[in-house]
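Left out: one protein chain. Kept in place: all the others.
We call the chains A and B, going by the order they appear; numbering starts again at 1 in every chain.
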Amino acid sequence: MARSLDLENRLLREIAQVRAVDVHSHVQAQEPFARSLRDLLGYHYYTELAHSAGMSAEMLAPELPDEQAIPALLEALAAANNTVQYGWLMELSRELFGFTQGKLAAGNWEPLARAVRNAAARPARAREIMELSRIEKVFLTNNFDEALDAIDADLFVPTLRADALVFRLADAHVREALEHVSDVSVTDGSSLRDALAGVVERFVRAGARSAAISLPPRFRTQAVTAREFGAALGRALRGGKQDSGDETPLQSGVLFALVGLCRDFGLPLQVMYGVVRDAYQHGVPQGSDLPEAGDTLAGLLPLLNAFPEVTFCLSVLSDSQRQELASYGWILRNVVLSGHWWYANVPAYIEGDLAARLQSVPKTKLIGYYSDMYKLEFGLAKFSMFRRILARVLAEEFVEPGFGTEEDALAVARLLLHDNAVRIFGLGD
Amino acid sequence: MARSLDLENRLLREIAQVRAVDVHSHVQAQEPFARSLRDLLGYHYYTELAHSAGMSAEMLAPELPDEQAIPALLEALAAANNTVQYGWLMELSRELFGFTQGKLAAGNWEPLARAVRNAAARPARAREIMELSRIEKVFLTNNFDEALDAIDADLFVPTLRADALVFRLADAHVREALEHVSDVSVTDGSSLRDALAGVVERFVRAGARSAAISLPPRFRTQAVTAREFGAALGRALRGGKQDSGDETPLQSGVLFALVGLCRDFGLPLQVMYGVVRDAYQHGVPQGSDLPEAGDTLAGLLPLLNAFPEVTFCLSVLSDSQRQELASYGWILRNVVLSGHWWYANVPAYIEGDLAARLQSVPKTKLIGYYSDMYKLEFGLAKFSMFRRILARVLAEEFVEPGFGTEEDALAVARLLLHDNAVRIFGLGD
Partner (left out) sequence: MARSLDLENRLLREIAQVRAVDVHSHVQAQEPFARSLRDLLGYHYYTELAHSAGMSAEMLAPELPDEQAIPALLEALAAANNTVQYGWLMELSRELFGFTQGKLAAGNWEPLARAVRNAAARPARAREIMELSRIEKVFLTNNFDEALDAIDADLFVPTLRADALVFRLADAHVREALEHVSDVSVTDGSSLRDALAGVVERFVRAGARSAAISLPPRFRTQAVTAREFGAALGRALRGGKQDSGDETPLQSGVLFALVGLCRDFGLPLQVMYGVVRDAYQHGVPQGSDLPEAGDTLAGLLPLLNAFPEVTFCLSVLSDSQRQELASYGWILRNVVLSGHWWYANVPAYIEGDLAARLQSVPKTKLIGYYSDMYKLEFGLAKFSMFRRILARVLAEEFVEPGFGTEEDALAVARLLLHDNAVRIFGLGD
């Protein structure tokens, strides 16, 4: 008997038709798709690879004309045309803009640029891209003080991003924005909680179904007493010199308060764990963050244990925690595994991670994928990549070894791409 | 040429017939197999998955009737029917109890429950299960003060579990049990060693061929002087407040004393490295422990270096140490790699780990697998899973790339499943 691709291809045909929910993106509701090829090439995946491959960062200056900036980028990107990131660009150019050449180069980008501009002018373009991508809903990531009106609820779901509140509350701008948006004067733990409640309520009214936060490596959560939190918060609010020991009680205090509100309002928390911001000093914008090896998720346990009623959708950036994450999803009832984030969003890692998750974690606790995209076009290519990997893993690691039938495999695929997200975030409500 | 499954299938047919030695289990000699379906479903793999997938822990109350408890478990487990753990349940139900349906559900469990009850009543059922599983011997894990008579030496091999001695010697109950079982009054380092020698001797007389211990992550061994150990032990025995620095000298002191006895009595030590006990506060019984990422085995080096004559059979819980473990087996003469433990006992991890071990560690230093089971029935399913993976890895990573012939591959399989365990633990003696 020969190992066959038939099964994989049959699965893929079905999986390609499943309408997906994209639970994490950075799409801007007012500007959800690319107006120009430069918008597409401005995605940090391309600018950072071009820079890494040798392009001067000066080529990214907005004032440069397309005729100078685009060829410079494409010439450098030729050195990265082996990568999956480059593959996304080619796939979306082909599928969304009819670009049929194998490589994008200094000599052939202009028709593509025209196609992008023309498509951008079409009415209901966002919806059109999502239809072509078989993506039903796209979650946004919104700062706590961002305007939430004029978000098309048919397409988008806002998410409260909590990073600034947890990490920069001592910053006067953040506090003022918080007071402004909540109409609460923040003077102590109790009024802070009120202000945060105001924020969460505002988001829930605007249709938000989750909060989200990205955490640095070595982040340690800790249940702090009201008194410890009050003291640390007091010093932070007075803006004076803080105690060296204040960081953990302050951050944990705010985070626990927020998660308490998640519980009260029935919101899951999406946790993206393990990014070192600004690690590379010479990086292009958004191209300076890195994973850090050798860490553990154990620092989250005090939080996960303190809120058994809150669903935590966890993603990790480093493969150091890949198996630990699966183990958490395996026994912690309130932990859902979510997608393959950023530096882990590479087929070789996804394949192994996905196989292990499918083999050890209840299928109802797996959110297969999210795009993390800034422009809608990338959802098509990124989800396509995931659909292919999903078909391959289901064929080789699920149906062939006898864990289930082909029908079972498709049921799993529907859960991972759509049904679990709908259930966990209450999208049908 | 097409990649063929013929080779893999031929290898599997032979490997399926190799009678295995199971060097680590939690089977109770007096109650080695399931009396009921509820016994089988009570295995923590199922209770923890059902709870993780949403079942209330109250459904595990022993006083609930089968008609309430079993459907509740099975309904929750349906959410985990993608997992390998569920696969074990189906495979043993089919192979040992003639259950032929693809899924186990609220509507079809009663015939299986009857089959389990009927089979349990058959004479020599333990031997029958082991024959059907092609498992020749099963190692038990016995507390130091456990009764060791009435262990069927044809089937079982006792193992001295050292956890309580190393980690809870300061507990008066543990000390009293030690004094009772050894008939030595423990007052200092020297009398402790005598008491431990009494324990080891008792186990050896009862047929034990190894000691075993599970260690937490970040465990650091350290050669301590008799004086340091005596001081720490003195404080522990007096039961008063211990020095904060006592933990390492006390634990290492006891561990080194035990390993010295392993050397004197010719016993290998089985080390299961890296489990965080009670990490998940809301877990069901035996479902609250986790691995911890980011650790190293380097903390064991003082111990491994101090006893070059003792064979250490190492297992790790976290894939953080998977390659480190292989490297230890590669150059440390007294290190044997043993099986795929608990959270690492998932095909996606086993495949990669096994391939790397076979490619870099002498084949005589690999104990392929152990079941870690509580009831004999699981040995069939778990070893079957491993036999399939072994056939696949030997086909794809050994025979096809030309490392050896098909015959060589089968010789490797026999070592991993049987011969190495016999030689290392002196089972033929």
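To be clear about the criterion, a contact is a pair of C-beta atoms (placed from the backbone, for glycine too) under 8 Å apart; a residue touches a chain by one contact, two chains touch by 3 or more.
Here the structure is a predicted model, which is why all the values come from computation and not from measurement.
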| item | value |
| --- | --- |
| Residue, one of A:Gln28, A:Thr248 or A:Ser288, that touches the chain absent here | A:Ser288 |
| Contacts of subunit B with the absent chain, listed as residue ranges | 1-3, 294-298, 301, 304-305, 308, 320-324, 326-333, 352, 355-356, 358-365, 397-398, 401-405, 408, 412 |
| Absent chain, residues of subunit A that touch it | 2-6, 9, 48-49, 51-54, 79-87, 102, 276, 279-283, 287-288, 290-295, 318-320, 343-344, 346-349, 352, 388 |
